[in-house]
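The complex appears here without one of its protein chains, the remainder shown in place.
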């Protein structure tokens, strides 16, 4: 097979669907970035199905090409990205799964390789952040795109590890740098008025969709960059930050969200940050249709994330 | 079952789907608002299917939670909302159905309870307005979100009661306060150039999507509020005011419409009006897909309408 | 609302969708049968989504009417069936969920009421059978319709409680009467040749689709009846016993299955057995389309099961 | 355009979709058969949508070719079939619609042309039968394929004209020859035990799916032919006679129905009868998916009906 | 049939679906504009299916009405538009198909009739432009709405005629006026950094989605109009210029595109140009769902294009 993102011999609908038809490998010696999937969806509170996220994202990533003309970079080449495969979850068993995720990601972070992760439900970000800390010994800043706070204490009265509690857990476990947690796109109805101050105790700045509406992405990203500066930052993108028109295939969709064009604007600013990890979670393709716009947009978001990291590292800059 | 919108025992995908899993009741003594469905779709001119609107809206309303952080209010608690059930139509027989709707709504308006209605096609708003007049003896102002005028004289040459004639009928029957009829989101191609002056003879101000585009929601709502002031107002929301990307599941979709975020902005201003009734009509879920973004957004629009009414009435304000 | 399955006032697409629009109640004093849902899907090994089974089955059961002309019985009236609601699972936490299922079902079995259960994945049958034993102190015979053995020892190497291991667990726990376990519709590829003798150590007779093909339902059911005789029997129907053409909305579909007509024939013979419980599991409506043939057929299978129990008990016979 | 069913210049996915891409014409002078659509769905009791039946059937009929090798006949050529267009209904107004149907069909029957009608809900067969009587002065025999009796007295307590009452009305109005009404495929649950004798008072022989299962199509058709002999017969095919796997796109689907192969067998026997009219009703394509198997099968059933009539009339026989 | 876009006898879901139910004719003597389809999709590089574009666009155009209140014009009447039918492609054989397209379009351009074409994949625009040149002897300006450059040299190493190379071929063949080629909506990832200067060598101005975002449609169209002035211009609209939320049913969807409202704004400015031909291509309805928002929006775009041409020519201006 010739250059798999190119105009060459192999049409993009052909061949086995690794991410962007990149090489399949777990060798970290040459890569500066890896794509990997975590097909876990047992910590969802409404619609299940995100276990098919990695598969759908790979399938729809086949259309992606090599060069980002906005970032002026070849992300796959600059970062030498490979498709690492999936971390196998243990369906129905959260603790075992979290251990596997942490075990799988730790060597990646240790090697200084940036993981670009396709979820899976949002609970997976907690063990990823644990791996980051385990590998580097340091907390990270968090830039969190989402319709929801994800700072709740527990679901079903006693369950503290779900897709809606991971930010709080990560904060409590010292995985996040205090004062450096940022949220963008928040808009869902809440369980309780107290949720607002509870969230504010953890999250430094919360930008709602009304904030995005008022002034656009630029002042938000300027503020985020000015505060995070050169600290390592983890970017976690819940696809439900998009409006259901743009991302119907997700577990807890909330009307009134971002457009994909707005999201891409935000992501194109990421080159101004030192991104050490990036995930796109909560793609549940069963709730989309044959056009699979959700997985397609998730694949593109990963491409933009890769481009931003590559742009920052590119010797051509 | 514990608090059905809460984080408690019952996951939101469980239990029988009343609206937002609220209590089912027809007791009006405690409620200040009721949800009810009117599954009638025999007055549609293109795609049928809105009879499944109430069912789909209930099903997708299960995700809605208790507290609206933008309106700073608990709408269900403040208004003590219950799910009243559906008004049974007589399929194929418009007059009988209109009588049942009027008979069903009159006691609700008499009790001073605000009905939040899920249609059904748009013809149902006429008997709802008749019930309002029958109960209070007074006309109301109308705030009408739609892609279409709905002020035509007749369809199929002689049929005067359809989903495209109800505004004219309501106006002729004295159900609407002269000078206080407002339309937002109009954009469809017309049958005739004469439709424009004909509509203008009934509707005080018609804001097209080009008007929305030019200046956004704020000046429009300022104008509406400044003219309606404290008069009772009925809000009728045809889901086709949204672009088909946001609301594909509807009978006469027209490209170029509002986004769900724009719609929510409009609805969040409703607390400045004295809303006595609110409907969301023309959800035809067969024309959506598994993600059911139309019904989901309709459920959210009802939540925002309830929040606006609750905010106005809330003692905390 | 008049007779909800009748020709009367309320069209069948109207009103809140309890099962067959039966009364909602948890009062066991008058009922001889209850419908209940168990929306749990965290023990599935391939496609998730069965948590939406109860909701989809209720929605599609609205079409069902009162009288079964083949069984010559009114099942809802004879058994005075109510919709009990759902047992709330604890998503992601299997043990808690199993405890809730057992706790919920035990009083039903104690009251001598026959539960007609809509799953949920197949793991739920284990705690139902535990409840049956807890309530009566006795094991039951099992008539198991499925494409799969469900007698595996463990999944993911160590996990012993999944939708593919429940028959083995139930057998080991003494919940099933030795020699009285029967399987119909088996056809899936296996993990290992050893699976066949392992299954045979638990299951008395296994009828594959080739057996059904050779001679039809009649000799199979004659044999089952002649061996079970009057012993209490639990019937567990995995909807994947049907071919994917008839039941696409399921988690582990296997081509080559039964037709819905064949299944109905089997179910119409159940009146010859003393059925004490009946479940239909593994309906995952996201993998079906708008026509929802899977949930519709599941609702009908429940109707046939209810009819068979009612026929046996009917005083008119 | 060359022979539109042929292998010639025009691919079958091209050109405007008249039925089988036959010529569009209302000239009855040369035709012995016409295709026409009646897009009416306001008399349905569950799912609406059959107004899109004619459009979907035309679209999927494009695949049909010229020669039926089982009937050994070219149906379009022998009968010189044209696409007459649709009879315009008056949505929401049953009486006006029935008058238009009767007015449209009467000249067709008068001309001795066989109408092949695509519905529309099943209520349309009543005015078609009225037109037949008006044109010829004689009643006809009826061969009725359906899951349902359609002999009920009224729906919603007082409404006597619906898709579930037309057989009774036609019988009362003297449109059907006494003793010559036959039903095939009956299986739905009933409203009341009394429905059985009520149906038997009108229908001479009712073949349920259990009857089909027991002996197949051959003895049934032999019996029907031996009793109807050479009397003119109208064939009315409710697509829900098929199992929902074969025809999901319909308003009141009932599991346990015929396969499309069984149906085709029945239809291939029609050449033994003197068929004067033929309809396929209740195709609601919204409840199918992109594959549109229901409309495709309906188009094929029309092709088989046309083939049977042509075979009987063919000079080559 | 009365006025087919009117409120009269024929509901818009009835009758055979020509475009907007306009008369079917190939007589060019009276028409100033024709609708025609070109169902060809063998030159696509990712998802196939655009052969069904004309059929889907016709079907969804039935909703379109007569009068455009924004353009203040009756486009069908002013241009006396007819549905010409389709040009038959030769599936699998590109050269034959191109010859048929050129042969079909040449007399239309010669007659001074404006073709409004529904594709088909984007390769069809090359033979249309050849026909234009053959008919008039002159090149045209090009206004090209697309997510992609379509100025590549070849695909699969040697294939120079595809849906991604037609602009380059047209330019090389002298079909386009140098300096008068404009692109709007460009945003896709590229194969190579060199693609940017290669495109710039052909295209005078390329407006990306970032350009649209920055200042909106007005300055872009002002610039285009000021440069093209009164020269004849061909408008080619690849539906993938829209975001996948608005146009999922297409072959190479790219997130981050225009909204349908933005597109309509662009199209409403076309009356300022001398448009001699207009196409909407790459509608692949299989990748949409039952709501068919892509084909619906394409039908509307054609209506706006027709309105712009009519507005310019209208004697009422």
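To keep things simple, chains are lettered A, B, C, D and E as they appear, and every chain counts its residues starting from 1.
One rule holds in what follows: a contact is a pair of C-beta atoms (placed from the backbone, for glycine too) under 8 Å apart; a residue touches a chain by one contact, two chains touch by 3 or more.
It should be emphasised that the depicted structure is a prediction, and the values quoted were computed from it without experimental measurement.
J.: May I ask you to name the displayed chains that the omitted chain touches in the full complex?
T.: When the full complex is considered, the omitted chain touches A, C, D, E.
J.: Among D:65, D:110, D:205 or D:313, which residue is in touch with the absent chain?
T.: From the options D:65, D:110, D:205 or D:313, the contact with the absent chain belongs to D:65.
J.: For a quick check of understanding: of E:10, E:45 or E:307, which residue touches the chain that isn't displayed?
T.: E:45
J.: Could you tell me which of E:162, E:177, E:236 or E:314 touches the chain that is not displayed?
T.: Candidates E:162, E:177, E:236 or E:314; residue touching the omitted chain: E:162.
J.: In the full complex, which residues of chain E touch the absent chain?
T.: 41-45, 47-49, 51-52, 88, 90-94, 96, 155-156, 159, 161-162, 286-287
J.: Which chain D residues would touch the chain omitted from the figure, given the whole complex?
T.: 5-9, 11-13, 62-70, 72, 74, 243, 245-246, 259-261, 264-265, 289-291, 293, 296-297, 300-301, 303
J.: When the complex is taken as a whole, what residues of chain C touch the one chain not shown?
T.: Within chain C, the residues that touch the unshown chain are 45-47, 152, 154-157, 187-193, 195-196, 208-210, 213, 243-245, 248-249, 252-257, 259, 286-289.
The rule we apply is simple: only the chains that are shown with their structure count from here on.
J.: Interface check for copies chain D and chain E. Shared numbers divided by all numbers used: above half gives same, below half gives different; which is it?
T.: On the two sides of the chain E and chain D interface, the residue numbers are mostly the same, over half being shared.
J.: What is the distance in Å between the mean C-alpha positions of chain A and chain D?
T.: 54
J.: Report, in whole Å, the distance between the mean C-alpha point of chain A and the mean C-alpha point of chain B.
T.: Chain A and chain B have C-alpha centres separated by 37 Å.
J.: Would you mind listing the residues of chain D that make contact with two or more other chains?
T.: 45, 47, 51-52, 88, 90-91, 155-156, 286-287, 289-290
J.: Could you list each pair of chains that touch one another?
T.: So, checking each combination of chains, I get A-B, A-C, A-E, B-C, B-D, B-E, C-D, D-E as the touching pairs.
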